[in-house]
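Input: one structure, supplied below.
The complex appears here minus one protein chain, its other protein chains still in place.
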Amino acid sequence: MTATGRTMLAFALLAPLAAQAGERLAPPQELQVFDTPNDGGNSLTVTWAPAPHDGPGTRYLVMVGEAGPPTGTSPSLAGMTVIADFPSDSHYVRDARTPWWSRSVPKTHHQYEIKRGRGNGNGVKDGTSYAVVVSAVRGHESMMAPALQSVPQPNWFNWNELNNLAIVVLFGLVVFGSIQVARKREIFLRRIAGLDAVDEAIGRSTELGKPILYLTGAGDMSEPSTIAAAVILGRVAKRVAAYETELMVPHRDPIVMAVCQEITKQSYLEAGKPDAFKEDSNFFITTDQFSYTAAVDGIMLRKKPAANFFMGSYFAESLLLTETGASTGAIQIAGTDSDHQLPFFVTTCDYTLIGEELYAASAYLSREPVQLGTLRGQDIGKAVVLGMLGIGTALATLSVMTGLDVSIVLDLFKDLK
Amino acid sequence: MTFAERMLRIDRRIIFLLIGACTLIPLLFPMGLAIKTSPEVTSVYDYIEHMPEGSVFLLSLDFDPASKPELYPQAVALLHHAFTRNLRVIGMTLWLPGTGMANEVITHVAQERGKVNGKDYVFLGWSPGGGSVIINMGQSISTAFPTDYYNQPTASLPVLEGVQSLRDVQYVVSLAAGTTGIETWYVFGKDKYKFELGGGCTGVIAPGLYPLLRSGQINGLIGGLRGAAEYEVLIGRKGRAVAGMDAQSVTHLAIIVLVILCNVFYLTIRRSTRGGGQASPAGN
Amino acid sequence: MNFFRRRLPLLITFVTGVLFALQYYVPHPVSESMLTSVTKWLQIIGGFALVLGVTSLFHLHAVKIRRKEPGWGYSFVLYAGMIGTIAVGLWHNGKETVDNVTTAFGWIYNFMMVPLQGTMFAILAFFIASAAYRSFRARSPEAAVLLIAAIIVMMGRVPLGEHLIPLSGDLTQWILNVLNASVRRAILIGVSLGAIALSLKIIFGVERAYLGGGKE
Partner (left out) sequence: MSFELILGAWVAAGLTLFILTFLYQDNPLFKLAEHLYVGVSVGYAIVKTYDTVLVRLIYEPMLKPGITQGEWAKGDWSLLIPLTIGALMLARYAPKTAWMSRIAFAFVVGVGSGLAIPRVVSSYILKQIEDTVRPLLMLGADGGVSFTASLADPASNLNSIVLLIGVVSVLFYFFFSVEHTGPGRVVARTGIVFLMISFGAGFGYTVMARMSLLIGRLTDLIEFSQPQYGGATWWLLALTIATLIAFRLRRGETEPPR
């Protein structure tokens, strides 16, 4: 290191000390001790204002002791224990990550939370009064603020989570409101391109005179994707009935099979071909993942269906099914919300309804107010999220450019506890 | 049928044989290629490396035998690291079919490191309920698991001294093969009980966890066999994962070649049909 | 009876749903201890739910054997495997190891269940390769994008790929960390809105499919 370098380093080290030496050590000002808000109890919070002497050379000590009977005099230091000792340029209110609406002290103040845990001994107990003292220490010098008393207690509401609750309530109102609207009048839904692909596939099967295979996935009737698969089956069955093509629907869940049987029957009725309906077009194979897959693969290889539909939820078996299906030269249409299987459906199928498109397709076909209303409610939710992203980014950028404090808006979009 | 069409329609069993060979040969004759470490894995390593001795580390082995080749080596590496650092280790699983493996890996590594059950580590076993188990552990570990896997009361185990709930655990790593795993540990655990959370997962679910990694909801992510191999390199103890990476290299390259071949044939077919269509009127 | 069959379940869902949604915002010990008790109960009920899933399988194969349907012999194998495992498991109190010695139950687990399940999924390795060769085609610009991203990630995740094209490792990191993360995040937000809507509909009795079971 050069001589100049060394001098500069020494200067850099000395500079803050010199500045501090100039500031007289003072007792912590604006000291407040209160029950920690928004928590389950057994904790007190101490806050005090920053001082000119704050810096690496100065430290703060926090001492706590059980307060005696309230005599009006300041409690004695005997029986108090030091529970925290930290540099005076640390422990600020802003470190605690709380939103502006639940803060009572400026962000620049110091803050320390007294509770059981790492290095805090047994902490403080609810219902007991404690005296807290904070002192500023530099070398052998120390200045103490007068002791303050407070009682920790548990709270009934976590105000930090107010934005969370507001989102739940507002979104709930939007969803139920949309369902009400959908009950009264038509709701617009954009055309789902995948549905044209469905019709095209049925058309081609008819031309070739080959059967159609339709799978409803691994889920039971409580899963939204299975419900959507059953609704779309209704549409497919109606078309199939009109063209008198053969339909095969192998199942993994007996209840789903029963439901689908009803739906298929209804579709044939609506198409005016009740005689063409075959009870055994819906059939049960087994609940087990791989036995089912092996059996369906067998059907694909033997019967060579012209179109395969994979709707509903799928697991690892997806690739075993679609790869075999692709090898028989069938048109394959998939629709699933199982996102880790989507890459395989997208690569091996001719058309894939991705995630929510499956629900949308089902709502589009069923025209059921609850489904349509929910979809609209979610759309409004997404629009709000898009708005939050736009406004948030704009404000955050503005804040960097102008130094403006925008936390009054940004805190609303944050998950602070 | 043209050559390209014939090639695209070859029996898939030929490809099966090719893949089998590409996996088998590097396993028998390893090459030992160097493995680079990524920031996702390093941050898990660094966190454990900087934990003070005796602090509590919980490893949740949330996978079943189907994911053993990927996640078992991760568990081995993490446990070796934790035991070397003299951390107190709590093992458990949220996946029923994984119980036997989880017990085996913990016991095995502990034995190798000379650690004592009940004093240096504990295996809590499995409990049903997924998220409810985590919430319950956040309130009290001895309520969620009154006894450990070997029926010892958890409340009186030396290793759990001073550890009443998840609030007293410093670091949790979930090795997950599905949705009951890392996300569950975040949503029902870290979010409220404030421990640090890391993740290890199979390659299938890894891409879906990146949003959580970016937002700091998990502090690191060990992805698949590659992640396990990186961790083995970091702790300087090469095992099954590093050994498997050679086979990975060859099979991956084989698949890339297959994809390229597929597209070359596909494009020739497309061009020839298109070209043929244009040529015929001109020929007439 | 209509009250017990129809209204009571809806009322229970409503009360418990609202109660436990609000619990999140109440840090008081009363609310916390309520959470502790109920999650403990859910652990136990979760065990019963597992039994429920198993019973239907039990029933299914019993019918197959009784009616001597095609392939009933395999159902017999299934039963033998199940009953053998249960008998051995109960004999050893459900422990795979006792004093570091593997029990017969642990043996069944290590040498039957682990290789069987592992191999079942290992089959997928072959199918993924065959799919890559036979159907991974650049049929459209979108498919081409997928294909290129897949090739880069495959290159960048293995040592040999990084060795041949050093850039692929960094590129893979970028794809996963930025491009992929943004998509997954959007999907996560969308799916979460859907999940909240569904939960709210369940709590307020608009969605009742979960009740199923048992005729009115």
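Chains: A, B and C, in written order; residue numbering restarts at 1 for each.
The definition used in the following text is that a contact is a pair of C-beta atoms (placed from the backbone, for glycine too) under 8 Å apart; a residue touches a chain by one contact, two chains touch by 3 or more.
Values in this document were obtained by computation on a predicted structure and should not be read as measured data.
Undergrad: One chain isn't displayed here. Which of the visible ones does it touch?
TA: Its contacts among the visible chains are A, B, C.
Undergrad: Of the listed residues B:L8, B:L79 or B:V204, which contacts the missing chain in the full complex?
TA: Among B:L8, B:L79 or B:V204, only B:V204 touches the chain that is not shown.
Undergrad: Among C:I12, C:A62, C:V98 or C:I165, which one touches the chain that has been omitted from the display?
TA: Final answer for the missing-chain contact: C:I12.
Undergrad: To test your reading of the contact rule: which positions on subunit B touch the chain that is missing from view?
TA: 13, 16, 19-20, 23-24, 27-28, 66-70, 96-97, 99, 125-128, 131, 135, 140, 142-143, 145-147, 151, 153, 155-156, 183, 186-188, 191, 202-204, 206-208, 211, 214-217, 223-226, 240, 243-244, 247-248, 251-252, 255
Undergrad: By the contact definition given up top, give the residues of subunit C that touch the hidden chain.
TA: 4-5, 8-10, 12-25, 37-38, 40-52, 54-55, 57-58, 71, 74-75, 77-86, 89-90, 93-95, 102, 105, 107-126, 128, 132, 142-143, 145-154, 157-158, 170, 172-193, 195-196, 198-200, 202-203, 210-215
Undergrad: Can you name the residues of subunit A that touch the chain not displayed here?
TA: 161, 163-165, 167-168, 188-192, 288, 290-291, 294, 297-298, 340, 342-344, 346-347, 354-357, 360, 375-376, 379, 382-383, 385-386, 388-390, 392-393, 396-397, 399-401, 410, 413-415
We take it that only the chains that are shown with their structure count from here on.
Undergrad: Select the category (line, ring, star, complete, other) that matches the graph of chains linked by touching.
TA: complete
Undergrad: Most remote chain relative to subunit A, going by C-alpha centroids?
TA: That would be chain B.
Undergrad: So what's the Cα centroid distance for subunit B and subunit C, whole Å?
TA: Computed value for the inter-centroid distance: 16 Å.
Undergrad: How far is the middle of subunit A from the middle of subunit B, if each middle is the mean of its Cα atoms, in Å?
TA: 23
Undergrad: Taking each chain's centre as the mean position of its Cα atoms, how many Å separate subunit A from subunit C?
TA: 19
Undergrad: Counting only residues that touch at least 2 other chains, which ones in subunit C make the list?
TA: Correct list: 32, 120-121, 128, 130, 134-136, 150, 184.
Undergrad: For subunit B, write out the residues touching at least two other chains, lowest number first.
TA: Answer for subunit B, listing residues that touch two or more other chains: 12, 208.
Undergrad: Enumerate the contact residues on subunit C facing subunit A in the complex.
TA: Residue positions touching the partner: 21, 24-29, 32, 56-57, 60, 120-121, 123-124, 127-128, 130-131, 134-136, 143, 146, 150, 184, 187, 189-191, 193-194, 196-198, 200-201, 204, 206-207, 209-210, 212.
Undergrad: Can you tell me which positions in subunit B touch subunit C when the two form their complex?
TA: Going by the criterion above, the answer is residues 8, 12, 15-16, 18-20, 23, 33-36, 38-39, 64-69, 96-97, 99-101, 103-104, 107, 111, 127-130, 132-133, 135-136, 139-140, 143-144, 149-150, 206-211, 213-214, 224, 226, 245-246, 248-256, 258-263, 266-267.
Undergrad: What part of subunit A is in contact with subunit C in the complex they form?
TA: 38-41, 154-158, 161, 164-165, 168, 171-172, 175-176, 179, 221-222, 224, 227, 254-255, 286-288, 290, 316, 319-320, 322-323, 326-327, 337, 339, 343-344, 346-348, 355-356, 359, 370, 374, 377-378, 381-382, 385
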